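With one protein chain removed, the remaining protein chains of the complex are shown where they sit.
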Amino acid sequence: MQWKQTVLGLGLALAGSTGLAHAEGELNIYNWGNYTSAELIKKFEDTYKVKVTITDYDSNDTALAKVRQGGHGFDIVVPSGASLPAWINDGLLLETRPDQMENFKNMDPQWVDVPFDPGRHYTVPWQWGTTGMTVNSSVYKGDPNTSAIFLDPPAELVGKINVLPELTDIMPLAIMYFGGEQCTSDKELLRKVRDKLVEAKPKWASIDYGNVEKYAKGDAAAGTNYNGASFRARLLNKDIVYGYPKEGYPVWMDNVAVLKDAKNVENAKLFQNFIMDPQNAAMISAFARYANGIKGSEQYLPEDMKTAPEINVPAEFKAAGKFNVTCPAEAQALYTRIWTEIQK
Amino acid sequence: MSAASEAETRFEREDTRRRWLLSTPALLIILVAAVGPLLVVLLYSFLAPGSYGDVRWQFSSDAWFNVFLERDIFDDTLAPAWAHLSIFWRSMKLAFITTLLTLVFGFPTAYFIATRDERTREIWLFLITIPFWTNLLIRTFALQEVIRQEGLLNTLLLKLGLISQPIPMLFTDFAIGLGMTYVYLPLMVLPLYASMERIDFRIVEAGYDLYASRFGVLRRIIVPLVKPGIIAGSILVFIPSLGAYVTPRVLGGGKSMMLGNLIELQFGQGRNWPLGAALSIALMAIVMIALLFYVRNASRGGPTHG
């Protein structure tokens, strides 16, 4: 039996030195903070005997910067659709062809030919959502489905509005309010946008994240917000409603991709396939409180999410939703200037 | 040269050598993990921004130009970068007020701790820092809960009948002042304590014989004695609070930008790393000059070089 041990030892040593040993049982996921269901990970670990490590990031820019520099050790990353072109152009992602995976049949067809990954050669949807309006209906009885809520606020909302501190959410909303296209560099239109933002700002209470307490406890009565956050606020205060601006609103989607320098490619692919299972996708949604892109997951969702108007976009508002995109550098430079100017 | 002075020179040389040796670990660590890598940032400030963040390896002075000057987005006229200046000014003001407030509240607190009996002093000192074992964000959210419209303070005051209507405090300048003082207080109290703890109260006693009034003693004896602590505390509060923006945002509503978010914006969504690099180097230079100037003036006449 001696030779067997020797061979085994040699094999292990070899595998260790080439990094193959990792492929046996590890997976390093780099995801947005507070976004990964522990239950889902547990199930994945038990099913495939893989040890999963989760590491958090707080923005696409941080994640991109870190992965670009290398030496990070991650296998999987979950960038927003808007930033995916940067990842793909820089050759950071592995073409894992999720479209040929077993569970791809569960993909909701509307999310297959997305502009940031046509045909899904790289990525699998994780969660998606919208940026719209949160309104306290006990303060304002009118129509919440308009960006006028924060750009031309009705008298009863003046001084009670919170605006997200995210240039990439607010600029598209303001541009679409004037009928423009995202990423426009039309100066005439941008001048209107800037003037409107400058005019509206004194009527806001704050520029901050729309945490649940802010609306539920009445620090703010309306504002721009993510649908999932608005949903949670409604669960605490039934007067809260979510509005889909009819002038146009951004839709975002975070997607699971495998990094080119991943050490555990096979496990990463398994994970991509794993989350396209409706039951597993529902676990993510139950934790993160946003929609996933998998057909048939609805039945596994918690009761309060099944019919929530924040999560299931009503048919009449679907058309106004536009995928968030990353703008060309020139347009972005203009937007940064405007964003700085209104807060100077 | 006499033998005595020769020995003295040798001693001085020896002393200087030992002083360099003693400071080597600190200098080395800072060089490796703080100042050295900044050379990269200096280099970046002279490059062009990459289209998805990072830089393009091409020389450009645009970043430095844009720190001070800007072309109007719409009519292309050239003007000083007022937006940057006003943000800089706002952060300076905030840092100054924060320093003043922490000094006003921190001085008596440190004095209180330093005059406890020897056994309990360190306990009180611990008590000052314990709240800071909790995360900054959590602490700030808790503070929000204290001062919001339906929060603890208003409820308390209403119950006591001191006010008939809740006072709006959240998203006001008061909230920012309170929050900043809260966050930066230990940075003032601890250095103050360090220099107060050894006040020789016999000198103070002698002072009472001469000046009699408590304020006179405070001003003419105690304050000069703890001057090094005041200097250290002011530096530790002023400079870090220049970059603060979480507290102004969560408590003050964050409607106006601070230097911290202006710079962070360039490295994040603004995708203009060179400008972010240039802005921070400019800021660093200003602060460094101000610091050296301040320390030189403040320590003049003080017991600096004993």
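Letters A and B mark the chains in the order given here, with residues in each chain numbered from 1 onward.
Keep in mind that, in the parts below, contacts are C-beta pairs under 8 Å (C-beta built on N, C-alpha and C of every residue); 3 or more make two chains touch, one makes a residue touch a chain.
In this section, contacts and distances are computed from a predicted model.
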item: Hidden subunit of the complex - UniProt protein name among "Chemotaxis protein CheW", "Spermidine/putrescine transport system permease protein PotC", "Polyamine aminopropyltransferase" or "cytochrome-c oxidase"; value: "Spermidine/putrescine transport system permease protein PotC"
item: Of B:64, B:88 or B:273, the residue in touch with the unshown chain; value: B:273
item: Candidate in contact with the missing chain, chosen from B:7, B:69, B:85 or B:152; value: B:152
item: Contact partner of the left-out chain, one of B:176, B:257 or B:283; value: B:283
item: Missing-chain contacts mapped onto chain B; value: 15-16, 18-23, 25-27, 29-30, 32-38, 40-41, 105-106, 108-109, 111-113, 115, 119-123, 125-139, 141-146, 148, 152, 182, 185-187, 190-191, 193-195, 197-198, 201, 204-205, 208, 214, 218, 222, 225-226, 228-229, 231-233, 235-236, 239-240, 243, 259-260, 263-264, 267, 273, 276-277, 280, 283-284, 287-288, 291-292, 295, 299, 302-306
item: Residue numbers in chain A that touch the chain omitted from display; value: 28, 30, 32-35, 38, 53-58, 62, 65-66, 69-74, 209, 211-213, 216-217, 228-229, 232, 235-236, 288-289
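Quick note on the criterion: only the chains that are shown with their structure count from here on.
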item: Chain A-chain B separation of Cα centroids, rounded to whole Å; value: 36
item: Partner chain A, residues of chain B touching it in the complex; value: 49, 51-54, 70, 73-74, 82-84, 86-87, 141, 144-145, 148-150, 170-171, 249-250, 253-257, 261-262, 265-272
item: Residue numbers on chain A that touch chain B, as the complex places them; value: 59, 61-62, 64-65, 68, 83, 85-86, 89-90, 165-168, 187, 190-191, 194, 201, 204-208, 211, 213, 217-219, 326, 328-329, 332-334, 336-341, 343-344
